[in-house]
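Please find one structure pasted underneath; my questions will follow.
Excluded from the complex is one protein chain; the other protein chains are retained at their positions.
Order of writing sets the chain letters: A, B and C. Residues in each chain are counted from 1.
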């Protein structure tokens, strides 16, 4: 490819030179444009007037603030990213672009890293598919490494249980769906792809030990897979079904407390899975609802309806009043349970996110207008909740329609602030740091 | 990469088989899930009740409706696409994903094709850059070919004058900015990259003859470039500056009427460029504003403030009241001029798009609520306008804030309808078909 | 919505599928297998049928496409979330994207396998099995988002899960919009 109409020079040299000339022109004519401006300032004025602002440096890039428990990450499927926010100051911390498909970042505090399974096509939405795990430095939010995956990672809209780091912090498990189900194992220490575990009939991944994970199967069974020191499958156990897939299925939106995973069914039954032993143990289910609640047709529901504060053993459940099949409807209240006594100890009624959003749009973050709007505008309710794990925990609740996250004191239930404009189509929340 | 824990089988065979099994499981268990449903219907009922809906076919894909003048395409920089809409029925016709950066589709009715210059990175927002022109069949809106470009194409937010097909319909000119300025020439007939024309100091591309285009230079001059039969540069002429770059610059949002390109300056001066001859001819400028207009501080402005109906010689200008530097502010009125007499023959006052949008959100596309909302909600005005070229022309006006396009009869100025939810961040409009 | 012996059914199907699929597997390419299974499921002879121009039959946006089941109002309007077939849909309605409730928008491809819902047709009171095939290969349509969850189950039961991007079985897995195709009558209730 030659430079047309310039038979004299070779392409490279010619273009290079032209390039330099153009760059110079851009920069220098910038000065020219400023010429009327940079006319010498009268010396007299200098003495009389206060010192002017100094010239500032170009090229600066901030590091991320130190990892803190009150930081919450919000996935957005239109913006194809997850973005971090400080729940105290309300500031955005930074973001990670996430390619196409499910946004399932895995946060590893011990290694100060974030692992992001991604899918890309050579032409954006078409062409050749490439799946990778991108490794981000949590301090700079810059990619530091990349591991190629088989192009099979599962794409489920809110990305619950699609990727997890096993308890030894070394092996990352990524769920695949082609629609064959399997799991890709990645060694984040050695930065290498280990391989793939075929798991017919079972899907989704939950960490269950140093080198162990489990999956849920189509018949309500649980598949427990143990890896060896190299990350290869060592053994697997498939349990009997522990819930009714068609009758009263559990959601995949489970929370973990030590050796116990807590699943909640559409009808509000808490089904705990103990993974401390060789085989999983299923304890007697208990209900989040009493007869009065059922009579008032209270149900669990939302994109992410369950959260837990491990230390205090408090379980947070997003609730709404609705009929059957309303398991994804937004919630109007958050009910708090004590896991020791299995009793409800608190109800938090959600404020009107949409009112807050509109107020923010008009440029008012508080005051009379906010108060008014919250009462005038219909409330969309909340879709997702998360809780921080520090001793002064925060409860985060997202309204997708309002693009707003509300922040509460998770113990007292007192409202702290809104995080407005967290995204265009926000979904799942993560409060990963301790 | 072996399948872990299955030392017996080879990876390929093993996985292939597992794959088939999984696919079968998915499909067959779908039937299972439907089993209670597909229980035989009592024969008696069949006779008694009306015929049931027949099973429908899976796999169908619609072709695009025939090219029509009232079809309008709307670029969206958040959704990274341009989407087509039928201005009469209001239906979306289809869309073209546009990669990253400027969205500058070129519509070629004679070849029933659309040429879309695109930029891609191997990892979405990072990695290796690839620029291409993707050739779409306008009838199927499917990509049929791709031509690799030097990775230099310019990225300007609303993509005015970034790519154009020369009048012979064979050579596509794509503006580059690195920040060196040049033009890439593509032969869409032979589906090949011709090469690059270095154009120091001049930017943007406007078609100006069978194998000719011009550009605007930083000093207000015009650079006219003629190509030979192979698409290589044959000659170039650089005019004297024809407008004041700093004083009263023309916008790049020009419209063409045959051999005449019409530019309008920030202060409303119409500067016509005649490209019928060897060298460009600049006629005496005339103003869209009279003293009364100026006194009332009426100005041109918007993302795309100018439109033309060639046959009738009517010029449409988006107007607002504002101060200096308001050349991108939305307009509240569209003023219509007759190019022969150079007089304003009509004013179209824009309706309240935001009211229409809100009504549509609430599920009301008309009636009392719309009427009310249009009067209660503050009007955002319009950012972009376009006019169809048929003998029964439509005027399209976009409100970016409302994500809504209004459609008017371009001759009578009577309002026809709204196109709601055209995008998240819509920008430029194109009504390319005749 | 409890049904008799779901586990028995599941296990039955699992065993059946193991056998059937392993037989099918021999000498079949992935795509043709997908095609056949998809076709079997859909009761259609061949798959895929692209491109099919149905413009003459039902141009996008014509009223013709608006009340295909002879029902007035939202329940009969494929561009409405209340359309009767949408009882278990989760995504953008192809009827708002240049497609229809049974066909994909121009330039996209329909995923042959997908999830299944059972919806009641108000016109004849019958329950129909609906296949929510996704249209794929272009970025999201971003119009007429609709999510209803009658009979929806989490992703561990794929054929009943509307959370899954079913473009998984298409040439490009990028999701654009969703259709709602009648597979047949389920049962009177």
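As a convention for this text, a residue touches a chain if its C-beta (ideal position, glycine included) is under 8 Å from a C-beta of that chain, and two chains touch if they have at least 3 such contacts.
Values in this document were obtained by computation on a predicted structure and should not be read as measured data.
Undergrad: Taking the complete complex into account, tell me which visible chains touch the one left out.
TA: Computed over the complete complex, the missing chain touches A, B.
Undergrad: Pick from B:129, B:191 or B:434: which residue touches the chain that isn't shown?
TA: Going through B:129, B:191 or B:434 one by one, B:129 is the residue touching the chain not shown.
Undergrad: Can you say which of B:69, B:84, B:101 or B:139 touches the chain missing from this structure?
TA: Of the candidates B:69, B:84, B:101 or B:139, B:101 is in touch with the missing chain.
Undergrad: Taking the full complex into account, find the residue in B:90, B:179 or B:210 that is in contact with the omitted chain.
TA: B:179
Undergrad: What residue numbers in chain A mark contact with the hidden partner chain?
TA: These residues touch the chain not displayed: 16-17, 19-21, 23-39, 41-42, 45, 49-50, 52-66, 79-81, 84, 86, 89-97, 136, 140-143, 421, 423-424.
Undergrad: Footprint of the hidden chain on chain B, which residues?
TA: So the residues of chain B touching the unseen chain are 78, 100-102, 119, 121, 124-127, 129, 154-158, 177-179, 201-204, 215-220, 241, 244-252, 324-328.
Rule of thumb we're sticking to: only the chains that are shown with their structure count from here on.
Undergrad: Which one of the chains is farthest from chain A, going by Cα centres?
TA: Checked the centroid distances; the maximum from chain A is B.
Undergrad: Averaging over Cα atoms per chain, report the distance between chain B and chain C in Å.
TA: Each chain's C-alpha centroid was found; their separation is 32 Å.
Undergrad: Centroid from C-alpha atoms only, then distance chain A to chain C, rounded to Å. What do you get?
TA: It comes to 29 Å between the two C-alpha centres.
Undergrad: For chain C, what residues touch not just one other chain but two or more?
TA: 3, 10, 14, 113, 138-140, 142, 157-158, 169
Undergrad: Out of chain A, which residues touch more than one other chain, so two or more?
TA: Residue numbers touching two or more other chains: 78, 100, 124-126, 178-179, 181, 201, 218, 246.
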